[in-house]
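A protein chain is absent from this complex, but the other protein chains hold their places.
For clarity, chains are labelled A and B in written order, and residue numbers in each chain start from 1.
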Amino acid sequence: MLTFLRRRILSSALPLLVVILGVFALARLTGNPASLYLPLNATEQMRADFTEKNGLDNPIWVQMAEYFGGVLRLDFGESLRTGESAAAMALRAFPATLQLAGTTMLLAVVLAVIVGSWAALKPNGIADRISSFISMAAASVPDFWLAIMGIWVFAITLGWLPTSGVGGLDAWVLPILTLLLRPFGVLVQIVRGAMVSSLSEPYIKLARSKGASEFRVVTRHALRNAAAPALTVAGDLAVGLVNGAVVVESIFGWPGIGKLMIDSILQRDFAVLQAAVLLTAISIFILNILIDLGYAGLDARVRPTGKPRKASKTGKATAAPAKERKLHVQTTP
Amino acid sequence: MSTHTQSVSTAREDLTENEVVLRVTGLDVDIRTPKGVLRAVNNVSFEARAGRTLALLGESGCGKSMTAKAVAGLLDPVADVTGGTVVLNGTDLAALSPKQRLKYAGPELGIVFQDALTALNPVYTVGTQLSEAFRIHQKLSAKAAKVKAIELMRHVGIPEPESRVDSFPHQFSGGMRQRILIAMAVALNPRLLIADEPTTALDVTVQAQIMKLLRDLRTESHLAVVLITHDLALVAEEADTVAVMYAGNVVETGPVREVFGSPKHPYTRGLLDSVPADVGRGADLNSIAGSPPELHRIPEGCVYQSRCPVVQDVCRAIRPALEAEGAGRTVACHFALTTASKELDHV
Partner (left out) sequence: MSKPPRNVTQLPTGGRAVAPPGTEAIALPRPDVADKRIRLFHLLLKDRFASVAALILVVVGLTALFGPTLMGDLATRQDLSATNRPPFSFADGWAFILGSDSLGRSMVARLVVATQTTLSVALPAVGISLVIGSLWGVWAGYHRGIRETISMRIADVVMSFPSLLLAVVILYVFSPSAANIVLILAVTRIPIYLRTARAESAELQSRTFVDAARTFGTKPNAIIRRHVIPVVLPTLLTLATLEFCYVMLAESSLSFLGIGIQPPDVSWGLMVAQGRQYLQTAWWLSFFPGLAIVVTTVAANVLAAWLRIATDPAQRWRLTLPRKRMIMRIPAKEIQ
């Protein structure tokens, strides 16, 4: 288990490293980073002071070492707007996003499992049609437009829900519904497909031959086997949820990390943007590892004692995982 | 198996040797396809007796597996039983709703599938899967069911069951997996065991061991066994009676020794002739010319007419019914062959 985990951590760490390096490189790429960190109307004197204070006149490798040190200490500099620590601002915004995304994912998974299983049991039935329609909508309707139309109908015209804010429970409805569309639309098709194939496996017949009820067959046997592919996709969708969170948070004034990012871009507050981006990258890294652990927990065959089915995403044995992932990218903006 | 103990599976007192356990009469199974409704199993009748083995013999696609699934109530959603009765110990299973059938699946009827690797659920330990029958039917606790599962594993000859009970199916060899599958089928001491090509996926040596296990289980608990196979040698060795199927129909039944000794249906005869016994090197192997009709092209009249060497006009018009032909034998042919009829030999 440990070697398995170590291998997965290493392979998930590579993207993280690339992002950290990428942000550093981008900040240096445009010439003097002072122009990124400082307001557009900064004087020459301010720039010079900034350059000296932050050691920007040092050789590039010294700057890099300092930068990595800063990342390790979660020290990304100070906000231009508030003078506060950028990391503190990002960390403060983080729980709001986590709540929103967590609730959405939970709802998406539960709904997708119910509707997807139902659709698989009755192909061409009501649930099947609903799930097809939502999947098509998820791949076609821009989330920001959906959010705005939701505000127009439910907040402005009907006055049932608030337009924005984080007040009572009613403030959660529109953001979550908007955010829910995409992961639900993709997941429900995955669950449906996985359930259709799982229900046609011989082990379902074996379970029936033991006198297992329909409910037991579906929940214990079919769903359990369909869970692994669904989990992989759910993980990718959770990563993709960051995209949606940026849009939804900035529309509904949700004080999360997505809104923080957009605000810091529009106000050219690079330190905060950098902190928010890197914090997101780190949490995606952690999420990926959790997903791998969950995957190993679900399917004994991927554990190191068994045949390593998902051992590598490259090389000869890649056909299955590569196709799995292909799916996510086609449908998850 | 030397490790057998009598502690788990004792003979059922309510069963006596040779009593009819299962009687299938006029069973029809239809499949709904895009091309229309097809008759996969047509008017099939046979009976299985306690402590005896009945073999359903036929080529692949002849409907033998479909018959087994219909008896076990495990037909795919596109297939339906549309006629006939399946009487198991006095209860017509075909007349029951799927829900009512659940309480018979396990305690009355067990089934052993062909490919143990796909039949076992990959995400559960074998212990969990063996326990399931006890959990469902006897409402045992997980702990008590696991004890039963270990006993069961020992009973079917799996070494060190205490340590292997928490292993996953993919960690067993093919023969061991098949033993686990058999253990599941006999867990609740059923009266009837359906073995659907139980050894097809196995090595010859392992095959013999598995068949011995089935034989032992049959003897010790008076099981009625229905063996589905295409293997003539297996039938000759293991079965007491045989029902030969062709294109969804039973064409001949009777005691194995007699049917194989003097086949009365041209198809049975053809099958036996295609066994390469006593054939010298370089000699042509016999085979039945042509291939079985596809399900949507089964002709009027006799199902075997397109390949039959003794076909007559009447065979194309009227389908022969399965009729008694000597003691304990039936055959569906207008021209049931007499012993060792010579007119076939030149075919």
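We adopt the following convention: a contact is a pair of C-beta atoms (placed from the backbone, for glycine too) under 8 Å apart; a residue touches a chain by one contact, two chains touch by 3 or more.
Since the model is a prediction, treat every value here as computed from it, not as a measurement.
Enquirer: Per the definition of touch given earlier, which of A:71, A:204 or A:284 contacts the omitted chain?
Expert: Residue touching the absent chain, from the options given: A:284.
Enquirer: With respect to the chain omitted from the figure, which of A:72, A:169 or A:266 is a touching residue?
Expert: Result: among the candidates, A:266 touches the missing chain.
Enquirer: Just one of A:91, A:107, A:139 or A:293 touches the chain that is missing; which is it?
Expert: Candidates A:91, A:107, A:139 or A:293; residue touching the omitted chain: A:139.
Enquirer: Applying the definition given at the start, please give the residues of chain A touching the unseen chain.
Expert: 11-12, 14-15, 18-19, 22-23, 26-27, 29-30, 36, 124, 128, 132, 135-136, 139-145, 148-149, 151-152, 156, 189-190, 192-194, 196-197, 239-240, 242-243, 246-247, 250-251, 261-262, 265-266, 268, 270, 273, 277, 280-281, 284, 288, 313-316, 318-319, 322-327, 329-331, 333
Here, only the chains that are shown with their structure count from here on.
Enquirer: Using mean C-alpha positions as chain centres, tell me how far chain A is from chain B in Å, no decimals.
Expert: 52
Enquirer: List the residues on chain B that touch chain A in their complex, please.
Expert: 69, 72-74, 76, 98-99, 102-107, 109-111, 113, 115, 118-125, 129, 132-133, 136-137, 168, 170-171, 181, 184-185, 187
Enquirer: Once bound in the complex, which stretches of chain A touch chain B?
Expert: 200-203, 205-214, 216, 221, 224-225, 228, 298-301, 305-307
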